[in-house]
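Apart from one protein chain that is not included, each protein chain of the complex appears where it belongs.
By letter and in written order, the chains are A and B; residue numbering begins at 1 in each of them.
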Amino acid sequence: MEMTVAQALIRCLEMEGVEVIFGYPGGAILPVYDALCKMGSIKHILARHEQGAVHAADAYSRVTGHVGVVMATSGPGATNLVTGIANAYMDSVPLVVITGQVPTSQVGTDAFQEVDITGITLPITKHNYLVKDAGKLPTVVKNAFHIASTGRPGPVLIDLPRDVATETIKLDYPDSVSLRGYKPTYKGHPTKVKEAAQMMMKAERPVIYAGGGILNSGATGELLELAEMLSAPVTNTLMGLSSFPGDHPLFLGMLGLHGTRYANLAVTKCDLLIALGARFDDRVTSKISSFAPDAGVVHVDIDPAEIGKNVQVHVPIVGDVRQVLQALLPNINKKDRSEWLEQIQNWKEQYPMGYARDGMLKPQAVIEAICRHTRGEAVVATDVGQHQMWVAQFYRFKHPGKLISSGGLGTMGFGLPATVGAQVGRPDSLVVLITGDGSLQMTLQELATVVEQKLPIKIFVLNNNCLGMVRQLQEFYCERRYIATEFSFVPDFVTMAKAYGIAGYTIKSHSELDRLLPEILSNPDAVMVNCLVDPQENVSPMVMAGQGIDQAIDC
Amino acid sequence: MRHTLAVLVENNPGVLARVAGLFSRRGFNIDSLAVGRTENPDVSRMTIVVEGDDRILEQVTKQLHKLIDVIKISDISPEEYVDRELVIIKVHSDPARRGEIMQVADIFRARIVDLGRKTITLECTGNNGKINAFEESLRPYGIKELVRTGKIAMLRGLRFTSVNGQKDDD
Partner (left out) sequence: MKMNGAQILVQGLLDQGVDTIFGYPGGSVLPIYDALYDANIRHILVRHEQGAAHAADGYARASGRPGVCLATSGPGATNLVTGIANAYMDSVPMVAITGQVPSALLGRDSFQEADITGITMPVTKHNYIVKDVKELAMTLKEAFYIATTGKPGPVLVDIPRDVSGGTMDYEDPGPINLPGYRPVLEGKEEQLNKAAAAITDSIRPVIYAGGGVIGSGAHQELKRLAELLMAPVTTTLMGLGGFPGDHPLYLGMLGMHGSRYANYAVCESDLLIAVGARFDDRVTGKIESFAPDATIIHIDIDPAEIRKNVRADIPVVGDVKIVLNQLLPRLEAKLSGAWQQKIDQWKKEYPIGYEEDNDKLKPQQVISAIYKATRGQARIATEVGQHQMWAAHYYTYTRPRSFISSGGLGAMGYGFPAAIGVQVACPDEVVFDIAGDGSIQMNIQEMATAVNYQLPVNVAVMNNGWLGMVRQWQELFYNRRYSCTELVNPDFVKLAEAYGASGIRVTRGADLKPALEEAIRNSGPVMLDFVIEREENVFPMVPPGESLGNMIG
C-alpha cells in the first residue's frame, strides 16, 4: 500500500503493538504528528517539556515491559531528550526515540532548529539511525524495536528528516530482522552453568546480589526459588529492589554506599557472591579491593562487556538471567545453612535500620507510613537524592517492578514525569511519587500533563528546604561549608498544586501523617502532599569515598 | 602490550565516529587505525592497534561488539599474519646528496615518487619495524614532511577474517 513515510511510520508502530506515544510537536516532526492525528490509532500524551516526555516513556516501559516510545521535533526538541535518553541507557530501559530533523538538503548547514542528534546521542544510545532513504524506514523501525528490546535493553533513536517523512513509499513491514553485527546470547554456557552450580553447593556462606537484570528478564520467581534452595540471603541493588519480597526472611535490603549494614557485612564475609543481572557499580562496591574479598564470584549477565569490567569473576555466565537460572536450578539441591543464616540474623539484630523518631516529622517515617497504608503494593516512583535512599531503605516492596527510580544516571527531575508514564501504563494501580523539594522543581511543568490526562497520582514532597544529599556530602566532606545547597526560597507546593487544579495538603507531624494518609490515598484525583520534614536528617548508614562497604558510618 | 585487531564493520555512514567515540569515552588508547572497504562493498575493515593488557583488550573487544554496526572482531596478534604500512616521506635533498638518499631507498626497497629541485619524495611499505628504521635512516637528511597510513594486517594461509570466515575469534 502506498503511503507517506510519516503514515508508514505510524503503521509500523501499530504493528509493533505501540499503544501510547509520549511527545511534543514542532516544525520538523509535523508530518508525523499529522499522520498520528489522521490515523488516530495511537494515543499521544503531550508533555510540557521533551524531558518530561522521555522520562514518562521510560517509566511506561518499566511498568509495562513494553518498549517506550517518545517523539520530539528537531533541534531543541531533540536536545531536550538527551538527559532522558542517557537515563534510559544507564538503566537499560528499552526506548524508541523518534526525532524530526530538518530536510535532508539542509542537514549540515546549521539550519533553523538543526542539531546533529545522532552525533550527540552516540555515547548514550544502544544504536541510532538517521533515515536518509525513505524506502529504508520500515527496516529501520523494525531493527530499532528489536535492538531496543532484546539483549541488554536500551534506547534507540531514529532521526527522520522532514522531506523524507513526506515521501511516498510502499509499506512492506519486514517480519524479521537481519543484523549480522547483533546477536545477543540468551542461553548460558552449559559447562559454566554446571560449574556455578557446583560452587553454589560447595559454598558455606553464599550471598545473592541481584540487580535490575532480574526484573528485565522476569526472573523473580527463579530468584526466589534459588534463594530458598540455597538458603542464601539476597541483597538488591537500587535497580533490583522489588525483585525479591521485601518481607522475606532471606532479604537483606539494599547493599552499597547507603546499604544496610547487614547486607554489606554479608557481602564482605561471604565465600560466594552470586551476582545476577547486576553490574558492580561504584555505588555498590565502593573500594573494589575490599569488596567481597574472600568470595568466589559467579556473574550472570546478558551483557558480556559487564563481566570482568569492574571486578574479577570466577564463573562468568553470559545469558538471560531467567534462562540461565532455569538451566541452573535443576543442578542444585536444597541446602541448609543455619550457621550462616544465624550469623546474618545476628547482624540484622545488631545493626537494624532505624532512625530517631523524635521532634520534627522524619522523612523515614513518612515513607514507612506510606508503605504501611499501601501495604507495600503501590507503584513508587522517586526522584534522586536523600528521599530516594530512604525509599530504598524503608519501603518494603512486595511485588516486582514496583520501584521506578533513576539508578545509573541519578537524574533529579525523573520522578514526576515517571509517574505520568507509570500511571498511563498501569491505569488501575496506585502510583505514588516520593520526591524532594529540589528534584520536584526540575520538571514540575509536568503537573499540567498530570491534570490534562487526569492521572490520580499521589505526590509526596519530602520538603527539607535544601538539596539534602549534596548538603549531607558537604557536611561530611567539606566541613559543613554549605554553599548552593540550602534554598533560601522554596515555592509553596500546595498553592502550586492549586494553580494546576490539584488538591494540596501539608503534613508537619507524625500524628497528621497517619490521620491524613487514608484520605489522601483514596482521593480519586491527583494530590500533592507537602511534607515538612526535619532538615537535619541524614541518610544513614553511609560509606565514605574510598572505604570498604563494611566501614559504613552512622550519620 | 600491543594488539592488532581486525574489525569488520557495516559500511554505514558514521561507523568510524561510533568506533572512535567508543575508544575515547572508555579511555582506550589507539595506536593506529586504518580503514577501507573490503571485497564486499557493504563491509569495511578496520585494522586497529591497541595498547593495553589482557583485561583492557577483553573490554575493548566486548565493548566494540556492542556496537550494532560491528560485525566481527579478531585479535590476530597471536597468529601468523602479514602486516604492512605505507609511508610517504619528503626529504630535503641537495643534488649532491641525492645519490646517498637513493642508496638508502634501495636498502629499504623504497621507491622515488617525486623529485623536486631541493626535495625528494619516497614511498615505502613494510611492517612497523621496517618503516621506523626507514624513517630513522632518512632523518639525518632532513625530513620535510611525513605521512603514514597506519598498519593493515591479514592472517596468513587458510585462516580468514571474514563475515562468515573460518576463524571465529568472537
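In this text, a contact is a pair of C-beta atoms (placed from the backbone, for glycine too) under 8 Å apart; a residue touches a chain by one contact, two chains touch by 3 or more.
If you're wondering where the values come from, they're calculated on a predicted model, not measured in any experiment.
Enquirer: Among A:46, A:171 or A:229, which one is in touch with the chain left out?
Expert: Residue touching the chain left out of view: A:46.
Enquirer: Determine which one of A:98, A:122, A:365 or A:549 touches the chain that has been left out.
Expert: If we include the chain that is not displayed, A:122 is the one touching it.
Enquirer: Using the definition of touch stated at the top, determine which of A:344, A:447 or A:543 touches the missing chain.
Expert: Residue touching the absent chain, from the options given: A:447.
Enquirer: Just one of A:27, A:65, A:135 or A:456 touches the chain that is missing; which is it?
Expert: Touches the omitted chain: A:27.
Enquirer: Pick out the residues on chain A that sit against the missing chain.
Expert: 23-27, 30, 33-34, 36-38, 44, 46, 48-49, 51, 75-76, 79-80, 82-83, 86-87, 90, 102, 106, 109-113, 115-116, 119-124, 279, 281-283, 309-310, 384, 406, 408-413, 438, 441-445, 447-448, 451-452, 467, 469-470, 473-474, 477-478, 481, 483-485, 487-496, 498-501
Enquirer: Tell me which stretches of chain B touch the chain missing from the display.
Expert: So the residues of chain B touching the missing chain come out as 21, 24-28.
The rule we apply is simple: only the chains that are shown with their structure count from here on.
Enquirer: Could you put a whole-Å number on the gap between the CA centroids of chain A and chain B?
Expert: Chain centres of chain A and chain B, defined by C-alpha means, are spaced 43 Å apart.
Enquirer: Residues of chain B touching chain A in their complex?
Expert: 9-10, 13-14, 17-18, 21, 25, 55, 58-59, 62-63, 65-72, 163
Enquirer: Which chain A residues qualify as touching chain B in the complex?
Expert: For this pair, the touching residues of chain A are 118-119, 122-123, 126-127, 130, 147, 179-182, 303-305, 307-309.
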